[in-house]
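Yeah, one chain of the complex is gone here, protein chain that is, but the others are all in their spots.
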Amino acid sequence: MIGTLATLVATSPGLLARVGASALQVVAVCVGGPLLLGLMGKIRSRAEGRVGPPITQGLLDLRKLVRKEAIRAEHTSAVAALAPLVLVSSAALCAAITPLVTARPVIAGGADVFAVVYLLLMGSVALALGGLDAGTAFGGMGSSRAMTVGAISEPALLVAVLALAIQAHTSNLPGIVNASLSHPEWLASPQRLLALAALVVVVIAETGRIPVDNPSTHLELTMIHEAMILEYAGPDLALVTVGEAMRLGLLLGLVANLFFPWGIDASGGGLAMLVGLVALGAKTAAIAASVALVEVSTAKLRLFRVPELLAGGFVLAAVAVTTGLVAR
Amino acid sequence: MSTAAYFIGLGAASAAALLGAVLPARRRLLAAAVLSAAACLAALVGAGDVLVSGHAFSVHTAQVLPLTGVDLSLDPLGALFVAATAVVGLAVSCYSVGYGVHATPSRIATATLPAFLATLLLVPAAASVATFMVAWELMALTSLLALLTDHRRRRETRDAAQWYAAMTHIGAAAILLGLVLLAAHAGGQSFAAIAAHRRQLSLPLTSVVFVLTLFGFASKAGAVPLHVWLPRAHPEAPSPVSALMSGAMVNLGVYGILRVGEDLLGGGEMWWWLVVAALGVVSAVFGALHAAASTDTKRLLAYSTVDNVGLVLIGVGAAGALAAGGQQALAGLVLLAALFHLVNHALFKGCLFLGAGALQHAAGTRDLDRLGGLARKMPATAIFFGAGALSISALPGLNGFASEWLLFEGLLQGFASRSAVTVAALLAGVATLAITGGLTATAFVKALGVGFLGQPRSEGAGAAREVGPSMLIGMGFLAGGCVVLGIVPGVVLPVIDRATTAGLVAGASRAIRPGLGLALASVHSEIDPGLLVGGLLVALVVAWGAVRLAPRSAELRSPRRAAAWGCGRDLQTARMEITATSFAEPLQRVFADVLRPDHDLEVTHTAESRYFPEAITFHQRVDDAVERVVYRPVMAAVAWWGHLARRVPNGSVHRYLAFGFATLVLVLVVLA
Partner (left out) sequence: MQLRHVDAGSCNGCEIEIAQAFAPVCDAGRFGARLVASPRHADGLLVTGVVTKNMAVPLQMTFEATPRPRVVVACGDCAVNGGLFAGAYGVAGSVHDVVPVDVEIPGCPPEPSEITEALRRLTGR
């Protein structure tokens, strides 16, 4: 690792700029994720005829949570303390290497589809283990359900992005984004549309939105994701919340840039990055708004109907890949 | 040097077996362990030398086996398997000291472990049909003996041994048939002679040979549908033996496929390799599903072996198909990935089986439903088992991720292939990789979370204590290997790459760029796990610091310990915790079509009213569907046939004389 770092420093004068760009992406996701959640909540409230909490409520709640006391259940091991940290740091690393604001490879040797999917899996595994640590009935139930949903949605995510990777002849995410920038005709190709549909299903499942999971339920038996985190309080809860919001922002940003790459900073330079940031915000906000609108008008699926939806997503992704291969 | 080191290794392992058999109870365990560890070290040096230098050695002695003599030769392909075995063997030898401390194993048990190890080291070096079959059968025999260690105490052990014996001998018979056929037509039984004459062999013949040997080797590797012995034998064998079986023996099935298909037969037809890849796809998905549904630690690990062997076979099959289609460099890359995964699997599965042994040792049960809460009682075991479990779930920074990434990239590059069938196979391979990824993570979150976290669910688990240092060193060695290969995978790739140069596949030396991370030369695809781990650590520290430094009144600084939130119930017991069965339940329901669980719900009502149940019992078991659908009918048919045949010999001498006479007449009629 040190050797690689040394070569990085030696070969790329713009290392600082790169690190700066990835830090910007992390901060953007860190702040943007909770804002996107706030936006979705706002749209939901408006659709229900309420004013609803302000969009910044999520950030305000975070500020409050880190100042509160942390509570750990007796008999928990180090896992309970580590899980929120791992969730956040895996999401942050994902945000650093994914082309969100800039399509230049931020960290050479990391921005890979496979890496992003498995980093997300790392967060899920950490959260699931955290849910099991306190030994409560609902924590374990939530872990079991979340892993079941994840076991079907992660493959769908990988295969859906694979459809794009085959088209672009690389599994490197900036490579895919740059290739789609120079081939605008790809964006309407059938495999892209199918992959988009599959990805939307995955994003809904991964972020625990209706119809897969209901983030605002109070009934433990109906919970998936919420049940795992019933035990976290104060700063731990702040980490989990921000981690989850970051994953949402990240996935929405990924969908936005893979399918609508316009506006992303492809050349470098401060202004281009600013444009990239604004474009990212606008695109993710648009997708978040449509997800929220769908959410208001749908009912949550029964738990054992969820896998069918996800399997549908996986099949869509597989069809996307096949279409891509046939169309060559 | 390599020759001497290798033979010292073989000799030391045999000496360990001998000492284990003759020394008195107090000494034999330690003597056997020390000698077999030395044997592994020596073999590792020998094999490492072959791998690094790329020079094979060969030895022929006429003295040892009558008629044919013994041919031994270690080329880089064989050396890779010897090295993998030696690494697992080293950990197992160390571990076996602590494992046997409480109840000193019998002489035979002490002797069989090093003997098994010796045969494992021997098989990859066998260089003629006769030597190979002798070594192979010795391996089958010693592993069977090692499996039977506990047969006095457990009925299931005998059952498992019968399955194993039957499967392994059907397989050995098929291999023998195939190799003899090959030797007969190739004008010699040494592997070198066969490889030299392969161009003169007709295609139907080579195909028959390949299919026969594939059957045999796949049954050793545990590919579905020939895997049935694995989930029985692995749990019943003592843990050091299961670690060797899963970490080293199943590899040799893959070795056999490569040796015969690529080396002796020179690659052959594309469909051969598509069959291999298909076996891999089926094994991987089936194994991963069963692993996710299993509640017995070692059964879970056994099925996960089926899964990982499947992934390796996908790589081997894809490499063969690409090579047959003329894409040598790509084939080399995919094969490199497959072999890398195989090495990694040896490391993490060895570690996990040793960990499972430690659990059983400490808590007295392998049943995840009855474990729990062990992370606080056995922290070191928990860390090592956790490292293995997270590696096998392919989390970044650990070795499973590195090899799965390489396999994924290799398959992805193969999509440029012109052959539609190959592309379809690659697609199936990638989809399988994706599906098994999620399922494996579920299975191992279950093993780790339900087994080690939460509260103990049985007295045994409650009384568990950390195992001794020798067992921990054994596990820690393999866990450390997982971490090192996960962070700097680039250091071993050139070594493994030497092994891919066997036969037709040209080797991947030009397909990967040297370095500590992983990078493909031809396309812009690279990954540096070290950098990822570094980034992760930085993020972790920043997040931790941000939370620590948040302004907070002094009394709220440190976390408070409170009773777990149980929704206000004042009685929280471990019985309310989730068990492995309930953890797996949703997934089992989703995949009920493949897993076919048996449910049994019995409700007895009170005498007064049917509305009030008195007792409810629920049983559930997930049997192997392949075993039920394929093997049970065959076994029933054989048993039926045996019953029929029993009527023939009824003890009457007259009848036997009549049979003899009838046979004689029949023979004469046929001859006339």
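Here the chain labels run A and B in written order, and each chain numbers its own residues starting at 1.
Throughout what follows, a residue touches a chain if its C-beta (ideal position, glycine included) is under 8 Å from a C-beta of that chain, and two chains touch if they have at least 3 such contacts.
This one's a predicted model, so the numbers in the text were calculated from it and none came from an experiment.
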{"item": "From B:27, B:465, B:548 or B:569, residue that would touch the chain that is not displayed", "value": "B:569"}
{"item": "Residue of A:24, A:39, A:70 or A:306 in touch with the missing chain, whole complex considered", "value": "A:70"}
{"item": "In chain A, positions touching the absent partner", "value": "45, 48-54, 57, 60-61, 64, 68-71, 217-220, 223, 226, 230-234, 237"}
{"item": "Missing-partner contacts on chain B, residue numbers", "value": "555-556, 560, 562-563, 565, 568-570"}
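As a working rule, only the chains that are shown with their structure count from here on.
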{"item": "Interchain centroid distance [CA atoms averaged], chain A/chain B, Å", "value": "34"}
{"item": "Chain A - residues contacting chain B, complex", "value": "1, 3-5, 26, 66-79, 81, 85-86, 88-90, 92-93, 96-97, 107-110, 112, 114-115, 117-119, 121-122, 124-125, 128-129, 131-141, 143-145, 147-148, 150-156, 158-159, 162, 165-166, 169-172, 175, 220, 230-231, 234-236, 238-239, 303-304, 307, 318, 321-322, 325"}
{"item": "Chain B to chain A touching residues, read off their complex", "value": "292, 372-373, 375-376, 379, 382, 390, 393-396, 401, 404-405, 408-409, 412, 415-416, 423, 427, 430-431, 434-435, 437-439, 441-442, 445-446, 448-450, 452-455, 487-488, 515-517, 519, 523-528, 530-537, 539-540, 542-544, 546-547, 550-552, 556, 558-567, 572, 574, 576-578, 582-587, 589-590"}
